[in-house]
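For this view, one protein chain was removed and the others were kept in their places.
Letters A, B and C name the chains as they come in the text, with residue numbers starting at 1 for each one.
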Amino acid sequence: MSSRDLPPILILATEACAYPGANSVGQAHLGYPDNTCIMRVPSPAMFPERFYLECFDRGVGGIIIMSCGVECPYEGAYEVLAKRIDRVYQLMKQRGLSADRLRLTAICTVCNRAFIKEVNQMARVVAELGPPGGERAAA
Amino acid sequence: MAQTPFMEVNQAIAQGGGGDLNACVQCGLCSAVCPWREVEGEFLSRLMIRQGQLGLEGYESDEVLFGCTTCKKCVLNCPRGVDIIGVMRAMRSLSVEAGGVPETLKAVLGSAHANGNPWSEPREKRMEWARGLEVPAFGPDKEYLLFLCCTSCYDQRSQGIARSLVKLLNRAGVSYGVLGPEQNCCGESVRKIGDEALFQKLAGGNVKLFNAHDVRKIIVTSPHCLETFSAEYSELGGEYEVVHASQLLAGLYREGRLPLLGRTRGKVAYHDPCYLGRHGGVFEQPRQALAACGAQVLEMNRSREFSLCCGGGGGRLWMETPAEKRFSLLRVREAAEVGAEVLATACPYCVSLLEDSRKTAGLEDLKVMDICELLAQDLS
Amino acid sequence: MSMNKPTQFDVLVLGGGIGGLQAALELAEQGFSVAVVERDASIGGKMIRLSKVFPTLDCASCITTPKMAAASHHPGITLFTLCELGKVERKEGLLSARLVQLPRHVDEDKCIGCRQCEYGCPVYVPDQEQAGLTARKAIYIPFSNAIPQLAVLDPDNCSLCGRCAKVCPTGAVDYAQPAREFTITGRALILATGFKLMTDYPERAYGPASRQPNLITSLEMERLLAPHGPYMRVLRPGDGKEPDSVAFIQCAGSRDINKGVSYCSRVCCMYAIKQAMLLSGSLPLADITIYYIDIRAFGKNYEQFFQNAKAMGIEFVKAKAMVVGQNAEGGVDLVYDDMESGEGAKRRSHDLVVMSLAMLPGCDSPPMAEVLAGPDGFIKSVSPKLAPGLTSQEGVFTCGAAAGPKDIVDTIVEAGHAAQEASIYLAFQGKGRAAA
Partner (left out) sequence: MSGGGGQTDPAKVGVYICHCGGNISDHVDVRKVEDLAGSLPAVAVARRNSFMCSDPGQEMIVKDIAEGRVNRVVVASCAPALHETTFRGALARAGLNPYLYEHANIREQVSWVHHGPGATGKAARLVAAAVAKAALLEPLEPIRVEATAHATVVGAGPAGLKAALDLARRGIQVVLVEQSPFLGGNLARLDRLFPTGEKASEMVEDLARRALSHELIQVFTCAGIAAAGGYVGNFSLTVVRRPPQTQRDLELLAKARSSGLPPGFIPFAGYLPLEPPSAQEQIDLRTGAVILATGFEHYQPHAGQYGYGQLPQVVTLPELIQIMAGQEPGGPLTVNGRPVKSLALIHCVGSREIPGLHEPPGGRPLNEYCSRVCCTATLQAALEIKERFPETLIYDLHRDIRAYGRGHEDYYLEASRRGVLFLRFAAENPPQIRAQAGGHGEGLVIEMADTLLGGEELELETDLVVLAVGMRPGPAAGLAEMLKLSRGADGFLLEVHPKLRPVEPAVVGVYLAGACQAPMDVGEACAAASAATVKAGGLLSRGYVELAPFVARVDAQACTGCGACVEACLREGALELARPPAVAKALVNPALCLGCGACAAVCEPGAIAVAGWTLPQYEAMVRAMIAGEAGGEQA
């Protein structure tokens, strides 16, 4: 799959779980689309709503937040994150952005299959919807 | 209606040889490994022990109280090491003392009481099996007493075992002799049936007789005699070195004293008798003996300590079991399934029940034989 | 091993499982120098091989990996992997452990963990890290989160074809690497030698019926359930079929004075319930049954976990089940006495049956002659109430499953305790034990 011309996918991967999980996928040499960029974060709770929207404004086609889920080492942060993402969905809706472009999921240090599944799914979404804003034009 | 536990029964069982009763943790593994599971039998050892623990009724039917064949599979598997056979025996004793004996066993006990054998045969005919054979009498010059199971003495099919053994002993030059009709049944089954008083009488008589003749070593044809002489007679002052025929024969062959031809052809499946295997711990020597006569020894799926009981222990030999509920029927079919031409074993009870079931199953091409018989046939 | 590792330490920790690592980390945090000696090619012990852990159901790797990484990066901790332990003796006041470093056939200092050798190797070998259900190569990195991330060559299966040496970018492969014997010393010793499963129980208890592919051990089930397991989903080993019914046999060797050991292995109830819950997640339609004698859910939140499992529809059958054979569809036949229903004995088949095998000491005998074992074979505690980590030898401590079956929570707490006792001992030793 040539992902060269597709909008980039940003993956926010938690330092404790998902980032090592992505490395585990690498160790297993399982391929996934290369229009991805994984950023290591302590807790995605630090990103305000506008961060996500700005990413889309700049051309990011999709964002996957790979958190630790309930295993989050920062007590309470996951709940805060989940609530915030709900608000981001609202704002995306207002802007005519498809909610499919943003995913909140939990990936553990050895969740190879789940990782691949999430990335492929988002790659399909991005391929289908094109650059952010594409869905507005279509509508 | 709620029942009230009757702890006096519990205590009576515990005192009557079922001392392990309360050690049972009620896991039910005994019920699960019991051969009765093969034929959907009613008998559930775990439940019976539970009823015994609480002194409650419910186990009095013949098929339950007298269901246990004392094959010992449960005992070897019990996670708490409970002597389940002892508990069964003690529970039967309570019933037997009160006259609760199955009809078919009444005759057996009556005969053992009157004739010293369970077969309702006259005492004086005990040695008739030896007719026409050179069988020395036991005396101070003899190393071994040859003690024959009542079945080998009286049952026609089983007499062949005794006669074969004598031939083998004679050819090997073993120093042995027999005692006369004053011998009693070893009492093993009588005790398992629960008639402790009768066991004491039979065994007491034997111990007195053996000790009077200064018996030190005994050869037995039945693993049941093996068990009771070696494990139970010491309670009555009888200390003997007991050897089963198959063990002795394997040893004799190894020493080069048995002139076998090794000509036995065909596939022989060996059935481990419960009292030789699980009770006596004898697994290898019978197989060695079989190999000595040239047989190709086959193993059935369930062998050695996993062997399937023939159904004859614990008094069951004399009880009526419907054909479809006989373990021996499963066993002969198993032997046929592995392609055996001969089903060999080393116990008169097993021979008797397997032979019956072979006929029931219509397995014309399968022979049931005792190791002694196979070896005697192969003598040069 | 790297030739320039130190050989003198404050504390020697024998065993690089979760207990040993925790004890090592606590001591290193206090400023003591610690050696961790591990028999395997990677640290992490049993825990790193598990799927998820009870009662939180969090991923075992996610909890173990940080501790493994912390231990391997800690300046106060030196790891000795692939080291067989020889004798431990007290010499001139120091505890001295003779180690035999088995050859990795790979230079630790050169290997960069890139796996080129593994890809190049033409030899396939059943992978014991995946319960033998998949293959690995004759030269390989033990598993994805192994620490150290170094290749190891398995000389029993290597065909000496030379391909790995050829493709290795750093020239790390060394076919002729010898075993190396050396001694390390410490002022105190912590025995964290863990446990192993009683794998010979099935043959003893079930005889011929034990020899069937769909009758598996609890650790094999862990692999089947692990997200990075052999099939990445739960399939039964015999034929790759997705099981519709799975059963667990509890006390398989535990509480069994005839075929096993008399003691309770303490963790099996909980891990069976956990595995059952994970199974019902991955196979929502499957019937799951646990055959038990007593459910021993005694730890914090364990009982609630058990009740949740019941509420989820997992069937609990009070009976010790017997494995009697294999059915025509490859399932495992069991017989048990259904005492609670009062319906008597039943025969039942399950597509897959898991035996919750008993735990045995990881070492057949304590590695130091003067350290006593209890009648159960585990290291004896001389003060089980006040200081369970004290052994019969001064300066020698124990924690975790080395001193009896134990779950991860209790192991980690005991590791902290053993570390504290060792640190107190070392502090007094420094003062000539005046205050003792």
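As a working rule, contacts are C-beta pairs under 8 Å (C-beta built on N, C-alpha and C of every residue); 3 or more make two chains touch, one makes a residue touch a chain.
Computed from a predicted structure; not experimentally measured.
S.K.: So which of the visible chains would the left-out chain be touching?
M.R.: Computed over the complete complex, the missing chain touches A, B, C.
S.K.: I'm checking contacts with the chain that's been left out. Which of C:E181, C:D294 or C:D364 qualifies?
M.R.: Touching the chain that is not displayed is residue C:D294.
S.K.: For chain B, which positions touch the chain that isn't shown here?
M.R.: Counting over the whole complex, chain B touches the hidden chain at residues 1-5, 7, 10, 14, 20, 22-26, 47, 50-51, 53-54, 56, 80.
S.K.: Residue by residue, what part of chain A touches the chain that was omitted?
M.R.: 2-4, 7-8, 10, 20, 22-23, 25-27, 29-32, 34-43, 45-48, 51, 54-55, 58-60, 73-77, 80, 84
S.K.: Considering the entire assembly, which residues of chain C contact the chain that has been omitted?
M.R.: 18, 26, 29-31, 53, 55-56, 63, 66-67, 69, 73, 112-114, 116, 149, 168-170, 255, 262-264, 266, 294-304, 307, 318, 339-343, 374, 376, 378, 381, 384-389, 403-405, 408-410, 412-417, 419-421, 423-424, 427-428, 435
Heads up, the rule we're going with is that only the chains that are shown with their structure count from here on.
S.K.: Quick check of your reading of the touch definition: is the inter-chain graph here a line, ring, star, complete or other?
M.R.: Its topology is that of a line.
S.K.: When the C-alpha atoms of chain B and chain C are each averaged to a single point, how far apart are the two points in Å?
M.R.: Their C-alpha centroids are separated by 46 Å.
S.K.: Can you work out the whole-Å distance between the CA centroids of chain A and chain B?
M.R.: Roughly 75 Å separates the two chain centres.
S.K.: Just how far, in Å, is the C-alpha centre of chain C from the one of chain A?
M.R.: Chain A and chain C have C-alpha centres separated by 35 Å.
S.K.: For chain B, what residues touch not just one other chain but two or more?
M.R.: Where chain B is concerned, no single residue meets two or more other chains.
S.K.: Going by the contact rule set out above, which residues of chain C touch chain B in the complex?
M.R.: Its residues touching chain B are 205, 207-208, 251, 255-260, 293, 319-322, 324, 334-337, 339, 344-345, 347.
S.K.: Which residues of chain B touch chain C in their complex?
M.R.: Residue positions touching the partner: 25-34, 37, 44, 46-47, 50, 76-81, 301-302, 304-306.
S.K.: What residues of chain C sit close enough to touch chain A in their complex?
M.R.: 56, 58-59, 61-62, 65-66, 115, 141, 144-145, 226-228, 232
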